[in-house]
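Just one protein chain is left out here, and the rest sit where they should.
Entry: subunit A
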Amino acid sequence: MSTVTQPSGELARPGRPALRPAPGRGLVSRGRELSGRVFNGFSHLFLVVWAVMVIYPLLWVVMSAFKDDSEVIREPLSLIPDELHWDNFTRAWGEGHLGAFFLNTLLVLVGSVFLTMLLGSMAAYVLARYEFPGNRLIYYMFLSGLTLPIYLAAVPLFKGVYNMGIVLPLLGPNRHLMLILVYVAWSLSFTVFFMHSFFRTLPDSIAEAAMVDGASHSRLFFSVMLPMSKPGLISIGIFNVLGQWNQWYLPTLLMQSVAGEPKNQVIAQGLIELSVNQGYRSDWSGLFAGVTMAMLPVLIVYIVFQRQVQSGLTAGVSK
């Protein structure tokens, strides 16, 4: 199941002679060729239809972001704006606070992804390669987090964070550091699960050689094992970046203002608020601009690194 990244053609066993055409094939395949052509045309038709269904809504949102409000209302369907209203973006960035949301998201993600990867692989490594009493217990404890719905923990989690904030204000509600730690804790399950199976596959001989050369346990981990796990780290890294970037429930729950201070919202949370508030002061073009700004960076990163992202995410499922 882990061969998803390999290109197919080269998978065939080495040393196999090239396939010869079937005997008499030239005679039978007249009719089949025709049906093949029809089928080929049908395939393209359907694939194009689906591609349009994926792209058209995205394009429509991006293009609407360049219209002014009156044009959004007058010509809602057109894909080509009369002129490019860049001011929608500056308005969403400033008055819509998207700039602040972006900054918050960035601050949280830098810390949380780094810590998730570090702590997750540390725990997975120890659990995968060292025998000690309680090993299985801890592993299954991490694993159980995969099946539990986050909503169940909502109330006590908020209460725990709130109480923590009374003792240590930096870890209270509406604090970046708190959100970082919460993200890390909730991402550990899958990260440990994924890296655990990865560390298991690493050969023992290299570890032994390093130990003979006098490397300490932690040095063995940081300078031998971790670099060897790079493919796994990339997969799980992409998974965590996207997963935490997309997180909306935890921030909505935890980044609430307690003492009347402004909320430190992340981008997903901010967008929800922006769209819910549309009823009161409708700034359609601003909303479209906001969605566009939340959408385009990820799409561009994806298009540039599409091979890695596709294989990283599908490997995450098929492990």
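The rule is simple: a residue touches a chain if its C-beta (ideal position, glycine included) is under 8 Å from a C-beta of that chain, and two chains touch if they have at least 3 such contacts; residues count from 1.
FYI, contacts and distances are computed from a predicted model.
A single chain of the complex does not appear, and UniProt lists its protein name as "Sugar ABC transporter permease", one of "Sugar ABC transporter permease", "Redoxin domain-containing protein", "Acetolactate synthase small subunit" or "DNA-binding transcriptional regulator YhcF, GntR family". Shown as candidates are A:Leu103, A:Leu157 or A:Leu177; the residue that touches the absent chain is A:Leu157.
Within the whole complex, the absent chain has one touching residue among A:Pro149, A:Pro227 or A:Pro262, and that is A:Pro149. With the whole complex as reference, residues 1, 3-9, 11-13, 16, 19, 21-22, 25, 29, 32-33, 36-37, 39-40, 42-44, 46-47, 50-51, 53-55, 57-58, 60-61, 64, 72-73, 76-77, 119-120, 122-123, 125-127, 130, 132, 138, 141-142, 145, 147-149, 151-157, 159-160, 181-182, 184-186, 188-189, 192, 216-218, 221, 242, 245-246, 248-249, 268-269, 271-272, 274-276, 284, 287-288, 291, 294-295, 298-299, 301-303, 306, 309-311, 313-314, 317-318 of subunit A touch the missing chain.
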